[in-house]
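Note that one protein chain of the assembly has been removed; the remaining protein chains are unaltered in position.
Letters A and B name the chains as they come in the text, with residue numbers starting at 1 for each one.
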Amino acid sequence: MTPLLEVRGLRKHYRVAKRGMIERGQSGVVRAVDDVSFVLQAGQTLGLVGESGCGKTTTARSILDLVPADAGEILLDGRDVRPILAGTDRTAMLAVRRRMQYVFQDPYLSLNPRWTINEALREPLRVHAPQHQRDWDGRIAALLETVGLEPRNGVRYPHEFSGGQRQRVGIARALAVEPDVVLLDEPVSSLDISVRSQILNLLAALQDQLGVAYVYISHDLSSVRFISTHVAVMYLGRIVEIGAVDEIFARPRHHYTAALISAIPVPSPGAVDRRVHLRGEVPSAMNRPTGCPFHPRCAAALPICREQDPALQPMGPKTQAACHNPA
Amino acid sequence: MDADLVPAASAETTPPRRPPSGAWRQSWHRFRRNRAGMIGLFLVVLVVLTAIIGPFAAPYDPNDNSAMLRGAANAAPSARNWLGTDRNGYDVLSRAIYGAPTALAVGLGAMLIASLIGVLVGGVAGYIGGFTDEALMRGAEFFMIVPVFVVILAVVRLFGIIVVGTALERIPNLNLMTIILLLGLFSWPQIARMTRAEFLRLRHAEFVEAARCIGTTRREILFRHILPNALPPLIVLVALGIGGAILAEAMVSFLGFGDPKSISWGQMLFFNYQALKVAPWACLVPGAAIFITVLGFNLLADGLTDAFNPRLRA
Partner (left out) sequence: MAGQLAPLLAVEGLKVHFHTRDGVVRAVDGVDFQVAPGQTLGIVGESGSGKTVSSLALLRLAPPPARIVAGRVLFEGEDLLRQSDKRLAQIRGRRMAMIFQNPATSLNPILSIGQQLTEILRWHTGVSRQAALDRAAELLALVGISDPAARLRQYPHELSGGMKQRVGIARALLCEPALLLADEPTTALDVTIQAQILDLLAELRQRLAMSMVLVTHDMGVVARMADRITVMYAGRVCETADAATIFNAPQHPYTRALLQSMPRIDHSYSGARRVLPSIAGRPPDLLHAPPGCRFHDRCPEAAPECRRVMPREHLLAPGHSVSCLRRGSPGEDAP
């Protein structure tokens, strides 16, 4: 079955020329997204996890051409849409954009402060359905209700709402064009903890109702576990492990995944310490270690890990990991 | 998650207590609470009203020097001439009133020119970036390096000489217009830089990215998202610039390079400073007028800065 969304070999490298007194005359390449591939079916959620600098946000942005990728294919129903997004044919571009939308992390910054909520929701309708102008108001009201806001508050401005409510508006805006895929970048990280569960529930319910697929980016593994069907773990621009959510969490094969999962403090005092202790810190993206990028910090590193960069290999029916010495 | 030291007051969304307020109205509310800003606004309104209504209410024609014929030049303030007369027998009050529209014309005219050029140049530089940006900014720097004042003096004098005997001479207030044009031409770099900075910042703003995600055209993004959000700091610069332009014209005129046929406060100072000991009111009045006007615009700019950038204060 042709997947709804398939990303193949996505790449984004930044050239950095470093001048100045601190790092004299070094220049290098930051491999922000380095050959990332994954597959997503309708109604599924891929959780994209990793720490800062791993490239998860850049990946999502590249998929929507907010950041132009250097190479790779983005297949919607089997057809490569990357050239369309970057191209000049506006009609074709709009047809693609209609199917993939984005929810931003910061609910304060992702809405134009000088526009009312109604105006913010009207924009996607204006761009994609200009001929149905008469139906816009009804659609906006329906959208607000779907995300749990009262339609009559649409005349208000973003600053009059709380963070959780603004995030609901952001979700409503993404859903306005009835997309097939929604990429969400840390949608609950900026929200109060007592409000996060509301938004997570909303996202889950919307997915059940509308059959939309999510790419859910987060560093908060517990919310990822809740919302995802599959998980991809990124490190220094690569996917190091990918698979079904329960498999990944119950039995991580890559040592970084294991460290990441074990590093999250569990809200149960006296829980058994299954910590995988990592040495050192994430290396600068410019000084990427040879061989496996994770080997300097890995307690299970073998000599081969320093020389050969492992490729993703199947580790079971539902997971793949890039490791010479998997757990 | 940053823990705010002062928890923000979250709004009610069930029964609204007050009508929805956009960002502009919110800024206005904040402005109203700023005392300095309100004083500035009051002063500016005062000057504007003087400029509009004054000429109809002035007691004398500003060019009426009949007092000289009566030997009442340099007369102290009296019931007849509330603020006295000056060296040429003009009524000081009337001339001061007529100076107001001149000052405003200078300020607004110069800033209009500066804004048009500045926003265009800065906007293009900020939005397009790259080589265009570099080139435009070097051009702006050229205008900033040039010693503005000296150039204005030189050009005005030169222009004045060239024009003598030609048809251009008959254009009223030509000299003044030259000054306004020059002031505008040398004030645009500041506005351009601010515009550029705002455009650079807003280009990467998340709500702009959201618009790109949706597929909004570049032009719509520019005019409906970026420009309205770039306006606040520009408005502040313009307010300050108006005050600055008025002051600059006053200086130019005071040095004798102004337009002798126009009635401006600087001109009044130029005519009357030699008689300072004998008729101080003839200089104090225009001096005070300049002071009040420039102060007004500066306080207004202060108030606007605070209104657009709310900070929490006890």
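Convention: contacts are C-beta pairs under 8 Å (C-beta built on N, C-alpha and C of every residue); 3 or more make two chains touch, one makes a residue touch a chain.
Remember, it's a predicted structure, so these values are computed and weren't measured experimentally.
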Considering the complete complex, of A:259, A:292 or A:323, the missing chain is touched by A:259
Out of A:155, A:204 or A:300, the sole contact with the unshown chain comes from A:204
Taking the entire complex into account, which one of A:51, A:73, A:119 or A:309 touches the absent chain?
-> A:51
Touching residues (missing chain, whole complex) on chain A | 22, 51-52, 162, 164, 192-198, 200-201, 204-205, 208, 219, 221-223, 225-227, 229, 245-246, 249, 259-271, 275, 277-278, 281-282
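Keep this in mind: only the chains that are shown with their structure count from here on.
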In whole angstrom, how far does the Cα centroid of chain A sit from the Cα centroid of chain B?
-> 49
In their shared complex, chain A is touched by residues of chain B numbered 1, 10-11, 13-14, 16, 20-24, 26, 205-207, 209-217, 225, 228-229
Listed in rising order, the residues of chain A that touch chain B in the complex are 64, 66, 90, 93-94, 97-98, 101-102, 104-106, 109-114, 116, 123-124, 127-128, 149-150, 153, 155-157, 159-162, 165, 170, 173, 177, 189-190, 192
